[in-house]
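A short worksheet on the structure shown next.
All protein chains but one are shown at their positions in the complex.
This part shows chain A:
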């Protein structure tokens, strides 16, 4: 294990630490205000309706939850696949994973109609429900990631490092399969109801998690004056490109399959062509800005070793991820249910109509609060415990020139 030669050190106390916490604290407070406001009045203050039942909070929550499992990937590449360059980043990878998951879960829970009944969700299980399985998978992920960190931090537990890494890696794959299946198992909606959503969500998790990890790693090192070499950054850069390619491939397969099936032609035409904001988000935000632009930034020869290009690539990949989830979640609900195939339906309750959805300020605030919580946890984590190697310069990360 390469980390034996690596010295891990807490970040120093300084003004920057407190400024960062204060800024994040503002967003946390906004999230708390949004929660109490919606909790007091009821969900009518949000843009969510009985037609579009899951909205912006779910886009944020699922992004964070999917990104969480992807963030652990950096550690897994070191532990499971034995790539030494990644091993020093294992601790941070697991910390980011836990933080993102908790940030996502808090948004999900606080958006419930009855967040006060969280204990019910923990004590009443319907094992036919993939949602119930997800509750177990989330909790297990937190425990396994914590154990994984422990085996990396405590040399007495070093014997369990590999098994813990393997267990966490396997668990995270199952977890994201479960997250994708939340939609994959929905028989009634034309845009979901497909097994490909499970692998698609896994590929998405690789992108989202890695993009967030790159930004966190870069900021953590630059803001604390630590050295971060091109060896690490370039490896992460090309890894991000591979993952973006995987998502594009699965999206292509998904949409082509749906275009081929007459039953789904309507919803495909809606998303890809006639869907207004959803069509724009798909082509412009997800495909162009979120996939092709990062790939260009990564593979442009002139931008090799260019840190700004990498940060932009990661940032746009995150933007594309949000757009992708928005299209899947909201777009899939905006398209009406098919009650009578081949017929037009209408009613005084929006049957046959494209459902409108405008996210409210409260939903944004709640979602941003979840993001802030994740970042606060990472910020405090690296401050109080030894998550970050003192240096990730090329000499440290690749002492023998890399392999």
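To be clear about the criterion, a residue touches a chain if its C-beta (ideal position, glycine included) is under 8 Å from a C-beta of that chain, and two chains touch if they have at least 3 such contacts; residues count from 1.
We take it that contacts and distances are computed from a predicted model.
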Options "4Fe-4S dicluster domain-containing protein", "(2Fe-2S)-binding protein", "ABC transporter" or "Uroporphyrinogen decarboxylase (URO-D)": UniProt name of the undisplayed chain: "4Fe-4S dicluster domain-containing protein"
Contact partner of the left-out chain, one of A:174, A:219, A:287 or A:337: A:337
Sole residue of A:185, A:326, A:362 or A:387 that reaches the chain not shown, by the stated touch rule: A:185
Option from A:120, A:262 or A:308 whose C-beta touches the chain left out: A:120
Absent-chain interface as seen on chain A, which is shown: 41-44, 48-54, 112-115, 117-118, 120-121, 124-126, 128-132, 134-135, 182, 185-189, 333, 337-351, 355-356
